[in-house]
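I have placed the structure first, in the form of structure tokens, so that the comments after it can refer back to it.
So, chain A:
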Amino acid sequence: MADEKKIGAYLCKGCGLGDRLDISALKVVAEREGKAAIVREHDFLCDASGVAMIQADIDTQGVNRVAIAACSRRAKTEAFGFANVAVSRANLREGVIWVRPDTDENRETTQEMATDYVRMACVEAKFMNPPDANKAATYNRQLLVVGGGVSGLTSAIEAARAGYNVTIVEKGAELGGIAAQLYRQVPEHSPYSDPQDTGVAELINAVSNHKNITVHTRSSIAETDGAPGRFVVQIAAESGTSETKTFGAILQATGFTAHDISHLPVYGYKTSPDIITQFELEQLTKAAGGDIIKRPSDGKQVASVAFVQCAGQRSEQEGHLSYCSGHCCSTSIKQAMYFKNANPAIDTNIIYTDLRTPGAGGEDFYRSGQHKGVTFTKGQVTSVKAEGGGVSVKFKDLILNEDTEEKVDLVVLANGMVPNSGLNIDDPTSAEKPKSASILNLTYRQGRDLPQLKYGFNDSHFICFPYETRRTGIYAAGPVRRPMDIAQTKEDATGATLKAIQAIENAALGRAAHPRSGDLSFPSFKKEGCTQCKRCTVECPFGAIDEDAQRFPVFNESRCRRCGTCMGACPVRVISFENYSVDSVGQQIKNIDIPEEFDEKPRILMLACENDAYPALDMAAMNRQEYSAFVRVIPVRCLGSVNLIWITDALNSGFDGVMMMGCKKGDNYQCHFVKGSELAHMRMSKVDDTLKTLSLETERVVTHEIAITDIHRLPQLINEMASTILRIGMSPLKF
Partner candidate 1 sequence: MNDTSKPIDAIRKMSMSAGNTAMIERYRNHFLKEVTDNVEEGEWVNMCMQCGVCAGSCPLGNAWAHPPQEIFMMIRAGKREEVLTSDSMWMCTSCYNCIVRCPRKLPITHIMHGLARYAERLGLAPKNQPTRKFAMMFWDNITKTGRANEVTLGIRLYFMHGFVNGIKTALKMLPVGLSMIKTKRMSPLGLVAHSGCKGKNDITKLLKKAREIEEARMKKY
Partner candidate 2 sequence: MAKKQYSFYPGCSSEKNASASNYMTSVHAMCDVLDVQLNEIPDWNCCGASVGYAGGGELERLILSARNLAISEQEHKGQDVVATCAACWLATRETKERLESDNQLMRDANQALAEIGLKYEAKQNVRHMVEVLIEDFGYDKLGEKVKKPLEGLKVAGYVGCQTNRPFGIDGESYENPKYLDKLVETMGAEPLGNYDKKVQCCGGALAFSEPEKSQAMIKDIIESAYDHGADIIATPCPVCQMNVEIYQDQINKTYSKNFKMPVVYYSTLMSVAYGKGHRESGLDGQIIPATKLEKFAAK
């Protein structure tokens, strides 16, 4: 790349820009203040001739920094996606003319907005470098699948069929997991009326016979090192032998364990052989070859069965799972059909508090059970006890509001599932807890297993990106990610496998994975100046940064999601991206014109997250929602990337207010980078001190959580900020 930076600024007159704005004046701004070497205007910049005009300047005039003053950076990305140059965008359409009234008295302030944005785009271009792909990128088409149950098998066969090599590591002696021990599964296909074969045998067969799949049974992962494209994994066999292999990506499909409810006396589990779990009924039925099972206690033909739903689940009581395991209602319906299909005279009663049969065919399957004469009783079970040669189930009928009792031959408990998710890396005592062992044994600074989100599941972001974990290139699939049945598991494993393949391909090209998929920039770090404070290594939501022996950060580019949280965290500002840095934003802030106090034109700086807040602003503009002309918006990759210096600089240079717009934080976060919004809120809580030092009112800096749907609320918030400034007065720090 040429050392000399040559800025070309291009002003569009289309979409009404030419009518609403004084384009010649803006040209002068780009030239004189933006220091653009070439400034051109065009009637429709995004059309073929406009694009060709810019490309010609790049090709023949040596333009390597392109500032486009037209529409939002979210519009016309293909037309303005010039290769090997840095491109900045002045948002004159969605950011200016669409949010301002077209009246004479507003013309001046509208033009001022445009003037600032043109100047900002030029200076941003100046401080950007075209990103270059990670030179250390490696292409490794090997996928590691941890776990050989339905999710692991599905993932392996899908990846192998797509042309990738797969290694399955399974702890047990056989493939197939829990599903292999079921008699039948809940139907996956129309008409969803009867239990169907699990198909696990065929799946095992297909996997065992595929030339691109290697299976290690009785084995576990002793260590996982590296990053996407270059994971180095030690596979340890029970026999004591060990093997080291490299992988491009990893899929964790370690499944679940049945919830142990023997400690909950209400269900009487283990007090009688006639009180069994759903899984035990499967085993008994399978052993009986599908015949009606005999009562375990005395071998009597079962004439009546009660199914107790949510046994030890969906309750905040001690020893209960607080979540729903999702499959149990359909499983009980299926099991009741085992009896009804063999002999319709057998009484089968499913006692539930809320019946849930998720999935496309769930409701049909429920109805099929009803057609077959399975009885459904809405009730809360209060005791299950062996009594007089049978089992007594006492429950409160929730429809008739009365306590009642049923005597049956057999009781089946829907006890739910607990994920096999390894260590809880957020709980330092996790490793000492009984039965807990690490699954992946990651060498990452931030812990040996995948982070857990809720209830111990290895999920990352259940709202926006269900397949992602917080460890790039490592994907969780099946019941380890959230409770699910076989059909959902297969779909989940297929989706996660596709993500793993994407990770392999992105890593090979040195590009970011989701959500900045395809981004070639990555953080660079100046060792001189680093104080080894470890904020970046601690705060990185994706565990991308390790530490070396001297405790300097070690960046693993292919683990990085390019959110910039490290850049926002760094107190000495030594972390930056080629095209996004403390300067590329800081200089924009410095180049916003601050009118004198007596002009009565306050200036509000808004740093808006590019994932939700900025698109919401664009949509507000499309709906012609007007907002104050005093605001200047700069998009940021994530609120987590906001460095405090931007705020203090802005306040020092006379801004009257600062607004920070991030995504929803907290337990049900919508932050695309998990922790960014949370961290920003935390960091900004310390701004109050800065404000006090500067003798400024605390209302001048606000942080908001914005959803992409907040297209009416956002303009409102801007206008509220403008009236706050009106109330508390202009900043005294204007020069």
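For anyone wondering why these and not others, all candidates are chains of the complex that A comes from, given by their letters.
Here is the rule we go by: contacts are C-beta pairs under 8 Å (C-beta built on N, C-alpha and C of every residue); 3 or more make two chains touch, one makes a residue touch a chain; residues count from 1.
Computed from a prediction, not measured in an experiment: that's the story for all the values here.
Only one option in 1 or 2 touches chain A in this complex, and it is number 1. Those residues of chain A that touch candidate 1 in the complex are listed here as 355, 366-367, 370-371, 373, 375-378, 397, 399-400, 404.
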